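Note that one protein chain is taken out, while the other chains of the complex remain in position.
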Amino acid sequence: MADPNDYKYEFFNVTFPAEYVAHVEINRPEKMNAFHEIMWHNLSKIFKKLSYDPNVRSVILTGAGDRAFTAGLDVQAASQGTLSRTASDPARAGNALRRHIYEFQDCITDVEKCEKPVIAILHGISFGLALDLSLACDIRLSTATTKFSIKEVDIGIAADIGTLTRLPYSVGNLSFAKDIALTARIFSSDEALQHGLVSGVYADKAEAYAQALEKAVLIASKSPVATMGTKHLINYSRDKSIEEGLRYTAVWNAAMLQTQDVKDAMLSGIQKRTPKFSKL
Amino acid sequence: MADPNDYKYEFFNVTFPAEYVAHVEINRPEKMNAFHEIMWHNLSKIFKKLSYDPNVRSVILTGAGDRAFTAGLDVQAASQGTLSRTASDPARAGNALRRHIYEFQDCITDVEKCEKPVIAILHGISFGLALDLSLACDIRLSTATTKFSIKEVDIGIAADIGTLTRLPYSVGNLSFAKDIALTARIFSSDEALQHGLVSGVYADKAEAYAQALEKAVLIASKSPVATMGTKHLINYSRDKSIEEGLRYTAVWNAAMLQTQDVKDAMLSGIQKRTPKFSKL
Amino acid sequence: MADPNDYKYEFFNVTFPAEYVAHVEINRPEKMNAFHEIMWHNLSKIFKKLSYDPNVRSVILTGAGDRAFTAGLDVQAASQGTLSRTASDPARAGNALRRHIYEFQDCITDVEKCEKPVIAILHGISFGLALDLSLACDIRLSTATTKFSIKEVDIGIAADIGTLTRLPYSVGNLSFAKDIALTARIFSSDEALQHGLVSGVYADKAEAYAQALEKAVLIASKSPVATMGTKHLINYSRDKSIEEGLRYTAVWNAAMLQTQDVKDAMLSGIQKRTPKFSKL
Amino acid sequence: MADPNDYKYEFFNVTFPAEYVAHVEINRPEKMNAFHEIMWHNLSKIFKKLSYDPNVRSVILTGAGDRAFTAGLDVQAASQGTLSRTASDPARAGNALRRHIYEFQDCITDVEKCEKPVIAILHGISFGLALDLSLACDIRLSTATTKFSIKEVDIGIAADIGTLTRLPYSVGNLSFAKDIALTARIFSSDEALQHGLVSGVYADKAEAYAQALEKAVLIASKSPVATMGTKHLINYSRDKSIEEGLRYTAVWNAAMLQTQDVKDAMLSGIQKRTPKFSKL
Amino acid sequence: MADPNDYKYEFFNVTFPAEYVAHVEINRPEKMNAFHEIMWHNLSKIFKKLSYDPNVRSVILTGAGDRAFTAGLDVQAASQGTLSRTASDPARAGNALRRHIYEFQDCITDVEKCEKPVIAILHGISFGLALDLSLACDIRLSTATTKFSIKEVDIGIAADIGTLTRLPYSVGNLSFAKDIALTARIFSSDEALQHGLVSGVYADKAEAYAQALEKAVLIASKSPVATMGTKHLINYSRDKSIEEGLRYTAVWNAAMLQTQDVKDAMLSGIQKRTPKFSKL
Partner (left out) sequence: MADPNDYKYEFFNVTFPAEYVAHVEINRPEKMNAFHEIMWHNLSKIFKKLSYDPNVRSVILTGAGDRAFTAGLDVQAASQGTLSRTASDPARAGNALRRHIYEFQDCITDVEKCEKPVIAILHGISFGLALDLSLACDIRLSTATTKFSIKEVDIGIAADIGTLTRLPYSVGNLSFAKDIALTARIFSSDEALQHGLVSGVYADKAEAYAQALEKAVLIASKSPVATMGTKHLINYSRDKSIEEGLRYTAVWNAAMLQTQDVKDAMLSGIQKRTPKFSKL
């Protein structure tokens, strides 16, 4: 079992509800789990650790409380920080902003880089950063009452932490993607499901969590060599040419097919028993 | 208000139905708004102008009359022009064709390059060029009676003005995309919506226009720095790697986050009033 | 008519149910059409031949019998071959595996490279390689009882013959794509249609075949210059930038628009008769 | 013969020193051929015209007078224009700058896009824009006394009209490229030749011109289908993968190899006479 | 030792002058080693075989006789074949040409794909295809009397078998590359060395061969895992981004660093003896 004490970071709860399964909870419910700077740095640290933790094979991400997955950026905090910065020289101010955005993006991308599959449950208010963050996860589920919005244009900003970059790769209706990004309108799980932003909608957060856990346990029961590779190779392929995707995959599997897990999985299949795979 | 006199181009009506909103109407209803060469050059000129017009923040594109958004290329005109060209030397003929296709493509791409978001309403007959053109727009809406067809193979041509290029980036069902492109069959708004070609279907053209106008007004009420950036960054990201998309976005926002609009939008949010943004 | 004698390959039936239409049937029904090595080499040979056969303009791919399109890799055979290989030196073993995967991938990619459009009918058991293979086809249809699964993780493998590479380009819900790839769960045509993996679902194999044949005949009635170009250009464009897609298309059509078929198609349109196009 | 009257643009002389050869001279010698805005627009117009002019097959580019090819941007003019622009809103100022840079870049890129090969003679002072401009040409020659400098950092700017983009593709010593770009130091033809920036150095401008003319006449004597294709395909290939370069080339030549010029060139070769090719 | 009997192909001599070293000689000296169609197919077969032959670790490529490495395409043969083809339909003719060019390119690319490093000696007449071919090799050497020419424009053609694609990646002076491609002028080893086309020039063919053999023997003495990887990774990296190059390299070495050869090489280093590596 992974050790919860390795994962003590302010504004996050990390627990291990099943063998090889981690649950990361954004924990600032009194502010609808809105993010300020320390939080994305902590998020990054947690997912970097999960990535290499041999006792973790899948991860669930939720927000604490029923009201919100996350309301997004804590605008009040931001308006006293980065967004209020003034400078006599727009080039130097711009350079500081660029460094800041890189850092912020990198923290969110660490969720995507986590070697283990991540399931996000978008529940309640899921605004702004909720999209940036969940689009860096692998599987997106939601509830009947989730309120989605790409909120950024409402504060004069083009979303820059990942939403505009990952959205066209994640949903199969570019017209819908632009509509929600340009209007900042609130939309429901129905639309999210219809146009491909989530792949499952459940009655409420509890049910969504139960389903996510079942899925996480299922994934954790597979060879970690196979699931890590599957996540890695889909992420690699999505923005490369077919030719590049295939060739890279072959090189990847040149090492990975040599795993003992293939033999164990096959034998277990024949023997109708559940295989046990050694740690990654 | 933008000046309609700046936009007097044959075969097009350009009006300004609301503040910061332009409406471009393809106006050759007696030929079902079919395009001949002067028309795509005019279209290009109109959208280049709209792109930099500080009085425009969003655009609606429709066809005049009820019968057709556009029936596509005016084949009769084309058959007396480009497509009938004969040459003793296929290389020289090919070179002339290549130059011609570049020009034609560039005109349609000027709709995509327009800095302001463009909403297309596909109504009635929407054949051939209707797809090339609307796929260069940002948001695609249609009506219960729209008849769609990628008509090109029926005249012995692989569509070359944008449909085959943009379609796989716009809809999330490649099997559907190839089906309609290979068979030239007529399909309905139901399929278009199901497979991601449009994001909204309305009873008739009037209702679709009313909804589009509402959307256009909503977009026009936002910071133009934010909406221009949002369109630009989604278009940029859709065909770059995630890494490239993120890094470019950071560089873009190094300048754009310095806008006064962020402060104005935040303050308006706090004061519960509608912000007024200065012109772009 | 194409000559069936040119297409005598073990484990495949190739017939010509209509003018210019080929039907390739995977024929190992007693093993649920599972693949062993000779089969992908034969598949490659068949599709290379179809690609250049002037008597073929569209292709249908099915599995023999009602039970399965294909159950995927014949794991038993594989476990005695490639997957059981042991080596004292993982580098040399890895190199042998890489060569093997390249070869296998290339065989499946020959279906994609076939100049003529290919319609796959996923019926019955459609596991593992069924996905790799059908994702290399152009149009995917299925039946009410099809059972889909990306089975690879269940044998300790990240799918490497094309599924993980082509899936994100084919379906418009990345969350769904990862879900099915990571869990290896069996899913139905409903989900496959909803999320964009197939574009048509029919009551049973017979009806699906009837519909596929109608579609194949329709495609075969068009100019082969136009349909070949359409397939080629969509495949080219899907993983290139919009700019590159447009420019390549123009260069392609510099030769292809000079075809006699354009004149024939237009004249036939005017004369309301079916055009006859010469062979490719 | 091309008609000089088609090419009357202020600050440029365009002449036709030999059949099918054009000579473009930057003509503002009293200011060392420094560029202000009207000049790059005129340059663009000239090269667009040359590109399609059937009477032109190769082009030479020089500066009027002995003192300078060009001293670069007319900084005085720029400091009263773009570079002095102030704005209360750095985002809006930035957007105006971006539009301006696009336009400026596009004008210079029109030299690269010119279908006919362009030979630049860098003579005398060749600073700043001299590099941006000549790097958009195909062949770069210089003289024993040419003074080169990437001057931009000396006015607080990273060169943005093409030098930093094209330099790494043009010279084979990245250390040298960065050295000259970072230090703005003046360097000689010796270094330019050694590190690959020019391919020929001549005693003085007159001799360089004589050699350039000989080369231009030689190029103009070849099939224009072949030379246009050669320029186009090298430019295409230089920044694409080998695989993409090869495949695009094949598609290009699908039309171009059908030229009558191949037969004429071969026959002329056998008959030991100079072929005459028809106009492009 | 490799078996010469495996390599009996008309117009080529394949010998094994040293352990693990193959020597491929183009053998049609009476026609200055000019290529007709059977020859590039044989060349492809030879290099595919060498690629997987465990007894081969490096390859030398020369032309038989003193007069020519190769005079290029046998134009007479070509003029009776592909280049003379006429067709009433330029699209169908173009398609046949495209297929033909793909095939021809693929044969030459098989030299590049050969897993073992290939050293070409350009001696005597080295025209046209000599460049296409040697640019697909790894190391290019020449002699004091080599006559180089990119001859294609002289027969009305833009070189399409690899020269225009690979040249900009191989030499560090784009101006030189375009000069020789556009003028078809004959140039010497001096220029070839100065501008980066070859990396060594020797007095005559015999000396060049002696040096090449020494180099080939040296390469063959290294771990084949290391040399194969080195060739593969440079070829991969040259046309990918730095980021992609690094990441692919890491995945490649995940398997390859596990080789026994590392331990053997280190131990041999300590023991000051020559390591013996097992076959690839």
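Letters A, B, C, D and E mark the chains in the order given here, with residues in each chain numbered from 1 onward.
Please note the rule applied: contacts are C-beta pairs under 8 Å (C-beta built on N, C-alpha and C of every residue); 3 or more make two chains touch, one makes a residue touch a chain.
Computed from a predicted structure; not experimentally measured.
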item	value
Missing chain: touched chains present in the view	A, B, C, D, E
Of A:Ala64, A:Cys137, A:Met228 or A:Leu246, the one touching the omitted chain in the full complex	A:Met228
Residue among E:Val171, E:Leu213 or E:Leu280 that touches the chain left out of view	E:Val171
Contact partner of the left-out chain, one of E:Arg67, E:Lys113 or E:Lys240	E:Lys240
From D:Ala18, D:Ile155 or D:Ile186, residue that would touch the chain that is not displayed	D:Ile155
Where the missing chain touches chain E, by residue	117, 138-141, 169-173, 195-200, 215, 218-219, 222-223, 225-234, 237-238, 240-242, 245-247, 249-259, 261-266, 269, 277
Chain B, residues in touch with the chain not shown (by the definition above)	248, 251-252, 254-255, 258
For chain D, the residues touching the chain missing from this view	75, 79, 82-84, 90, 93-95, 97-98, 101-102, 105, 109, 112, 152-160, 162, 164-169, 171-179, 181-185, 195-196, 238-240
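Note that only the chains that are shown with their structure count from here on.
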item	value
Shared interface partners, meaning chains that touch chain B and chain C	A, D, E
Contacts with two or more other chains, residues of chain A listed in rising order	90, 93-94, 169, 171-173, 195-196, 238, 240, 251-252, 254-255, 258
